[in-house]
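We show some of the complex, not the whole, and keep each chain where it was.
By letter and in written order, the chains are A, B and C; residue numbering begins at 1 in each of them.
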């Protein structure tokens, strides 16, 4: 079985959803308490959504100092696969494990509704089973999801293929920045998810685990979870856990 | 016109006695940062703004109204106004 | 009359005796003296003033509430507990309850609404249930008024700010504007939880010798006087002296409290659990003791505090949020402390359960075996019963208003008619006006500020009728809604309440689910006014009659009185919350049309009466018109029919006819599916009544042509009128009017009335979607 850890911070509220979603995606999910240093031998780590430490001060900032985050950083540095969803993405950004920052939504309101995103690449551990450039429908639910980085960084991210997901219209065209309802938070260049340079750590604002069963109205998120689970399984089979990043063919 | 531009900061803080969940969360996290000896954390807002007016009193009046009516919630927050500087309009 | 001595000393406001300053009447002071056998001291008086407030004691409404039916299939816990609990099979049960936070929200909309959500969630997890859904029923005054907009904005942010953070999806609710709420908005919040039946936990304090543990946030000066002064006195928002220190919610602390409480319960570490709400420690200790027939010795010094220098009465009645009281066996103390510590929550043993039935408060500590330490002082001693079940009851006077028929709503056009409005002429224009109106336009700008999908159970969230949550590990789903027909209640409070129950349960039945039980929040005016008390009396009678007729138990609720402002009293607003159970989620039926070529049927028949309809708000009504009648027997037959038809797979879509009438319901079926329809409606009384009237007991369904005969037969068997009204298809909604009444009204007035309504769905959808943001002045988009 593919053991994937889901970190539980005080205030995480998508931890059980994510455990459930990973199970649907075929993994053996394991909850990891924020105060433990050990990753209990998991083969990949997911930071779930929620409001770790209430998201007080700034989303994700306090969680970043949890004991477990030191281990997650080391795991990531050694090439282990780490995915941050929503609040998990914010924690990764605050910890500097993925580039950029997540600012308050430009509309200054929390936004909970379905959005469309596409995977910019289908050759990463997080997207290879997600569906070729097809708009994926899944919910967002956040107040601080406006992706920000300076222009230079944004150019570099685009050049190096680190932009993983973008908000799109129904026809697959990229959403605008401010004022386009297809971009729920005004993210720069409609960025919904990014990864680190090595390609083993990724974060996205939408919630794939909330779109992983037909009864919930969409299964588009399942492909993202399955990408992670299957990539982890293959790497384990090849005896590379954790290992230097990689692009999974 | 003879207007001058005054730059103010409006500091908004939770009133004493009012629960400040943010301050509490920060305090609770200090241990993880290995920081000791910090207490009494209160988290508020700081708004900086420029008012163009003929005199400092007039400018302060505008900033004060803004603070009381828009920037702070008088039921739970206190505010104070701090002059940061002044100069010719347009030059911030 | 001279009041018995008692705390004259601390009296605020000079001449005013303390008891009156605390809102205790002279009669009540005598009654307190009776129960104590002596005059109360100041601390006792302060505690009584809170416990005997309307909010905590239900002193005006208790005799009325006793008349409600509470028995029903599967009821595990009913009124009197923190929430009603009903068995749903598979070893599971559902807990649900609705509560108001009206007055706090009027003072501080964000925190008022936020703490309202926090409070009702605690009622749910106190029972051992994990909260799985919130619904918010909101009522405000004129949406174009600046103060209203401020309130709407703050309340919506507050509901979201709290619910989103604790991770409980907000899946439904209401948002209604009516001038009567201008000075007194209503914020009612319903919460639903799921529990394993064997983990049901009651709020009682059994076993003398057991420890009383307070855990959660520290106690500060929040909401001192809130329960007694704020929730019980007529509210004027300009009077700063009435402004209490506002309670601030901490959803993060609540999230930890949920996890810690449920862990304590799952591990069998608590004998009883009670949340702290209005009345704070006073209420939690006396209620749990009274339920178990025990008493409690409270060690005041042991209460963890947020601030130095708090007075005993402040500690005892503080409404600091996010706190729980647990009663535990002494040997479990370490285990309980360990759980609280892991969740980062302060936890303290603040007393012992005793056998003598008294709540005794001491300063100076307790000994290890639970007696006052040497030198400790007894500050108060009151029978737990006297504070709760034996609190005073007032027999209020009820008398109907001299003229029960109200004038049309302020702002309604002068020209009244029961036909189509002269101005509108074209029924299509009327439909568009209704769809874009404040009460009927899409609520998406509001509910998209809520997380409605967290917990991954939401099958149908807010926006299209009742909310549906699957129950993981089963084939079942829970269906929930809130509803209230306050405008009709303003004319006839019995009818308003009964209609509310009928509509709420109908909203459940059209999904295929069976309503399980009813919770209610009675929002009314000053009960010492005979007319307001009459409204309350009539509404409770209507609620009871409807629930009995539909075979449903009332499992709990909440009463909010004194909803008045200088501008007047609110419409009587008996908010109804219903939870239903769908046994097989594959049978779930939605309101949107499904397939081109399906036939459309109307179940039930329109009856006259346009008063209090949304149409009347827009167009005015004939002065002699009244509200539609409700036949509860027909309603029951209709709901049985639609459930049976869905159960047999004969129904593709089902939508009930409610606000805005048939035309609005049909438009919703079309907009939500993207499929048009061509319909022909037989006009029985007048075009306005058939198209826009809100007479109850009607449902629009669609189904496959080959199922038509079965449907007609099934309807006949249930004694429900059924009429095939058209076909699903195209991209326009066409409603033709046929029959004798179709043109009569128009001819009488000598005006030309189009006999068909023909609009592209796109246009309906655009008007409906953009209406609310436009009216509230919220800019669309992000």
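Methods note: a contact is a pair of C-beta atoms (placed from the backbone, for glycine too) under 8 Å apart; a residue touches a chain by one contact, two chains touch by 3 or more.
None of these values were measured; they are calculated from a predicted model.
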Full-complex stoichiometry, written in the displayed chain labels: A x1, B x2, C x1
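Methods note: only the chains that are shown with their structure count from here on.
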Centroid spacing, where centroids are CA-atom means, of subunit A and subunit B in whole angstrom: 35
Interchain centroid distance [CA atoms averaged], subunit B/subunit C, Å: 38
Sequence positions of subunit B contacting 2 or more other chains: 21, 25, 28
Overlap residues in subunit C, where contacts from two or more other chains coincide: 250, 252-253, 344
Subunit C residues within the subunit B interface of the complex: 107-108, 111, 217, 220-222, 243, 245-250, 252-253, 306-307, 320-321, 344
Touching residues on subunit C, where the partner in the complex is subunit A: 157, 160-161, 164-167, 250-253, 255-256, 343-344, 444, 447-456, 458-459, 470, 472, 585, 780-782
List of subunit A residues in touch with subunit C within their complex: 10-11, 13-14, 16-17, 20-21, 49-51, 53-56, 105-107, 109-113, 139, 141, 143, 178-181, 183-186, 207, 209-210, 212-213, 215-217
